[in-house]
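A single protein chain has been omitted from the complex, and every remaining protein chain is retained in its original position.
Each chain carries a letter (A, B and C) given by its place in the written order, and its residues are counted from 1.
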Amino acid sequence: MTNVLSVRDLHFSYHDHHAALRGVSFELCEGDKVALVGPNGAGKSTLMLHLNGILRGQGDVTVGGVRLTRDNLPAIRAMIGLVFQNPDDQLFSPTVFDDVAFGPLHMGLPKEEVLTRVEAALQAVMMSAYRDRMSHHLSVGEKKRIAIATVLSMNPQILVLDEPSAGLDPRARRTLINLLRELPITMLVSTHDMRMVQELFPRTIVMDEGLIAADGETKEILSDEGFLNEHGLEKP
Amino acid sequence: MTNVLSVRDLHFSYHDHHAALRGVSFELCEGDKVALVGPNGAGKSTLMLHLNGILRGQGDVTVGGVRLTRDNLPAIRAMIGLVFQNPDDQLFSPTVFDDVAFGPLHMGLPKEEVLTRVEAALQAVMMSAYRDRMSHHLSVGEKKRIAIATVLSMNPQILVLDEPSAGLDPRARRTLINLLRELPITMLVSTHDMRMVQELFPRTIVMDEGLIAADGETKEILSDEGFLNEHGLEKP
Amino acid sequence: MHYAPAPLHIPDGFLNVTVSVIFWVVTIVMIGMAVSRTNKSLGEKQVPLMGIMAAFIFAAQMINFPVAGGTSGHLLGGALAAIVLGPWAGMLVMTAVIAVQGLLFQDGGLLVMGANIFNMGLLTAAIGYGLYRSVMNKPTGTKLAVAGVAAWLSVMAGALATSLQLWLSGTSNLQTVVIAMLGVHALIGLGEALITVAALSFIFRTRPDLLGEGSASAEGGRGWIIAGVIVSLIVALLSPLASAAPDGLERVAIDMGFIDAGQDAPYEIIPDYTVPFLGETPLSTILAGVIGALIVLGIMVVTGRSLQKKTS
Partner (left out) sequence: MHSDVFDRYHAANSFIHRLDSRVKVVVTVAFILSNALLPDAAWTAFGLSWLFLLFANALSDLGPGFTLQRSFIVLPFALVAVTVLVSIPGEPLTTFRFIAWDLTITDAGLLRFVSIVIRSWLSVQMAILLVATTRFPDVVHALEHLRVPFILTTIIAFLYRYLFVLVDEVFRLLRAREARSAAVAGFRAGGSVAWRAGVAGNMAGQLFLRSYERSDRVYNAMLARGYTGHLNTINPHELRRVDYVTTALALFVILLFQVVGRV
């Protein structure tokens, strides 16, 4: 399997000198579905913001063989689709269509291409019927799916999702899990939902205090209760 | 046990004529701890807004033997403590102290009484040290606890909480569950967190589409998987 | 990302005491009226609504968009606030915003705050709301177009008032400051107009009830239209006058005893001075202003039309 993402010895401090990442390294191979877990403040979101260069720390990030530098940021952003925790942060356009079309339009793609991409992305999340709805009035679960469509329309090679299941009711959560299972794409998903981790992800990365505490098979990690407790986690 | 809250045949439609409550009846006895569950849009929040007269539908609401009418709203609001889902909506004052003192001050209590109430409420949620902090510096878990203190300071007979555990990490959620368990007060709690329901509440009310679908022992309700699925819920 | 001060916020020290006090008086009177009006129309809901809307304007000023060469446009929000909340509430909201910017961030001074509120809160409300109100019953496209022009004009009005205050305080040379301020703000105003129109059309599409008859934006009537039109006309007439023929304006100011009232080291203003490199171009200034206004109008009508099509 080809290596599509590699992060090497990543360090980052916020302007208040709080070290949020203190040497993080890992790799993703094509088709990997990986969970990223850890207590509040572990650095999960900070790490994700590095993957497409919204934050820039010390260390290397390489996406699809291209090293992330200031000059190839736009190209990297076309390869990594980042979905934020709160769909309200992701959806800033009046209609679902406008939002899903933003990425392709910004890339300067021709009109027909934009339209087909939007259709395909909405289909993938089963929301084609919502094309002309206003995102403002959708339920949380629906918004989550649209948020995923907004990055799918950019045809990313890797999907990075920050706590996708937070705030969903059981039914919406179930729909989301099925959706993620069926998307044939490399993904890294941060979450506090240990049952989803167990169900969906063969591999898990545990972060705590800016470091990777474990990286391996989900089954093994979840069976070590002492280790989980140590990092503020719970068995599913 | 005395009946402290009774709702009889409550109907309510929002201005777009969407019927959010279509005949809801139930009772709470003193000391009851009751979970209110149901899918998104079931009407849980709408029902809660009726309990202290922020919304007024057709039907009767009786609190502590007093029927809710326009004239006794202030008295009713002193008896029912309503905590909203988003603590940022609940904490609107600049400092924690101002927020917790808001309720008692508006009841017209004398200064010393206000001060003792604030102290007691902060103590109950274990946040005495936060008295002079500004709300915007707190973490979500801390905000949640302060939000509960803002209504505890009004010495309510009934605590009504809308999705208190949403968005908390496992550790903060655990702290909240312990807090709710130890508060010696009647409470009605809406939530999507079925494991919390199982752990904490002997009785559960299931709502769907503006109606009460079930009201009974939690154990029984949670064991009927077919029924749960029908209402968009899951076994914990 | 940091908080970016807008060029209209005058710091302390740049206006003299007389000018500062005059604008404090005007501002206080208007705020007093605004308080009593909004209190009447909104009642107990006033406090949370105004407070959160003020936070909204503050936050919205941070939404920027890249223009070219590393510069970016953003919103001031006076016209938008007045259009969506009504003129009085808009004034109160802008007052709170400017007060916090001055008190907390030193973006704008304290003694000169009256003038800053006047420039960015009161003038923008009069123009923004007045012009918009005059087409209240017209189709959405027209309303959007007029709102865009009003937003542009409101920024120009703020810039002109700022220039005049600086000049009356003896801080700047009239012609230079007017040309420089209006020149810069003609561009800033374009960004203001575009964002205002887009934000309004968003609201038209999602919550038209907030902008229709019976909403805050339908309150007040002819008085505001007259005020808006008059202020707009003054801006339209005064800016070319100040930049092309400053002597006339100066004479009026001297006759009214304005100019040396607050100047501690009174100096004689040479009646016929011109800064050579700017003085020779009054005609082109006027021309540029007119062309700019026409372009804005054109863009607004076109976007207004297309947005209207989308809506229907």
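Here is the rule we use: a residue touches a chain if its C-beta (ideal position, glycine included) is under 8 Å from a C-beta of that chain, and two chains touch if they have at least 3 such contacts.
Remember, predicted model here, so these are calculated numbers, not experimental data.
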For the chain not shown, which residue from C:V26, C:A99 or C:V135 touches it across the whole complex?
C:A99
Pick from B:P94, B:P202 or B:G216: which residue touches the chain that isn't shown?
B:P94
Extract the touching residues of chain C with respect to the undisplayed chain.
1-3, 5, 7, 10-17, 20, 31-32, 35, 39, 43-56, 58-60, 62-68, 73-75, 80, 84, 92-93, 95-97, 99-100, 102-107, 109-111, 166, 170-173, 176-177, 180-181, 191, 194-203, 206-207, 210, 264-265, 267-268, 270, 273, 275-277, 299, 303
Against the chain that's been left off, what residues of chain A make contact? List them.
15-16, 49, 52, 54, 74-78, 82, 84, 86, 88-94, 98, 102-103, 105-109, 136, 150-151, 154
Positions on chain B where the hidden chain makes contact
49, 52, 54, 74, 77-78, 80, 82, 84, 86, 88-95, 98, 101-103, 105-108, 111, 114-115, 134-137, 150-151, 154
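In this text, only the chains that are shown with their structure count from here on.
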Once you draw an edge for every pair of touching chains, what topology comes out, line, ring, star, complete or other?
line
With chain centres defined as mean CA positions, report which chain is farthest from chain C.
B
Rounded to a whole Å, what is the gap between the Cα centroids of chain B and chain C?
46
Need the CA-centroid distance for the pair chain A / chain B, whole Å please.
33
Sequence positions of chain A contacting 2 or more other chains
none
Contacts with 2+ other chains: residues of chain C
none
In the complex, the residues of chain A that touch chain B are 39-40, 139-141, 166-172, 174, 192, 194, 232-234
For the complex, which residues does chain C have touching chain A?
201-202, 205-206
Once bound in the complex, which stretches of chain A touch chain C?
94-95, 134, 136-137
